[in-house]
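Shown below is the structure under consideration.
The other protein chains are all here in position, but one chain of the complex has been omitted.
Our next item is subunit A:
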Amino acid sequence: MASIDIQSIRKSFGTFPVLHGVDLTIRDGEFIVLVGPSGCGKSTLLRMIAGLEGVTSGDIRIDGKRVNDLAPKDRDIAMVFQSYALYPHMSVADNMSYSLRLRRTAKEKIASAVGNAASKLGLDPLLERRPRALSGGQRQRVAMGRAIVRQPKAFLFDEPLSNLDARLREQMRAEIKKLHADLRATSIYVTHDQIEAMTLADRIVAMHAGVVQQVGTPLDLYDRPANLFVAGFIGSPGMNFFEGLYVVSGEKAELRLANGTVLPVGKRAGIESGSVATLGIRPEHVTLNDQGALEADVDLIEPTGFGIIMHVTLHDGPLKIFTLDRSMLNPGPKVRVDLPLERLHLFGSDGNRVD
């Protein structure tokens, strides 16, 4: 177990830069999730921490020790791969004990370590099988078991649940969380799935185009997204955005859209009157109300069972609403909505949040 310190890490493949100076401090025992769309550099960052990719510039420290030039095996980390990367010609027990055997650990120690890990993950009856005789979920468990037998300083997970079906993914997600609560090992988890990020993380690192967009607890990112990218990426269905001019008149402030609509927004300190701004509101925060201030045309109703996603048009612009009110399955052609002031997010012309 250890802290991991990443200082202005850069990475280029040839002349093509993929990471533009990442700084991140991971505390001992913390569960960090790197999240972002494909190609944002999150996997590259993880592989650099593992030592599978070279560092173009910057420093990586594990437990205070600079590891830039150490081989993967000398960093004392364990990694779970998306493909599991199990050794196909070895039994489950041999897969799990491989790293210990390479380190010439005593036989009894190996047996007890493998036994412990296997019972934690429910692998006891499978120890003599080969990976090809296992289901996807079982292989996933073996990959986890291989990581935990060694008691490394840190666990690295590279999209470990992507190859599982939805039900199994949910189940393994809970198991990973339980395992982390049990072992309290420093973990870095890469995913593009925001549900995994929200449910597992102590802190989320949202990345886009090789740049860290925001670091914070899951609720931080949900409640106070730092910029338009995080606002749009976290949350499902995604946030609604309206672009317009931010105008202050007396104690009130409003956003004037291109089509002439005026939306009242709270007065903010970080932005000047007359500048371009983007307003954001999550679909679940839009309220439906017979006396609502705004009228919208209903385009489409998507029932999800749990709730209803309504696609409506508000003054020529699309708006999504999420509601638990089942009467909205047959809403009629028009509805009236409110955009509550305290739920509005405002972003300046540079895309950053203003309060």
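Assume a contact is a pair of C-beta atoms (placed from the backbone, for glycine too) under 8 Å apart; a residue touches a chain by one contact, two chains touch by 3 or more; residues count from 1.
In this section, contacts and distances are computed from a predicted model.
Asks: If you look up the hidden chain in UniProt, what protein name do you find among "Heme exporter protein C", "Cytochrome aa3 subunit 2", "PaaB protein" or "ABC transporter permease subunit"?
Replies: So the chain that does not appear here would be "ABC transporter permease subunit", according to UniProt.
Asks: Of A:Leu102, A:Ala166, A:Ala181 or A:Leu324, which one is in contact with the hidden chain?
Replies: A:Leu102
Asks: Just to verify: which one of A:Val18, A:Ala50 or A:Ile321 makes contact with the chain not shown?
Replies: Of all options in A:Val18, A:Ala50 or A:Ile321, contact with the hidden chain holds for A:Ala50.
Asks: Give the residue, chosen from A:Val18, A:Val33, A:Met48 or A:Ile77, that touches the chain omitted from the document.
Replies: Within the whole complex, the residue contacting the unshown chain is A:Ile77.
Asks: Which of A:Ala85, A:Val276 or A:Ile309 touches the chain that is not shown?
Replies: A:Ala85
Asks: Applying the definition given at the start, please give the residues of subunit A touching the unseen chain.
Replies: 50-52, 71-73, 77-79, 81, 83, 85, 87-90, 98-99, 102-103, 146
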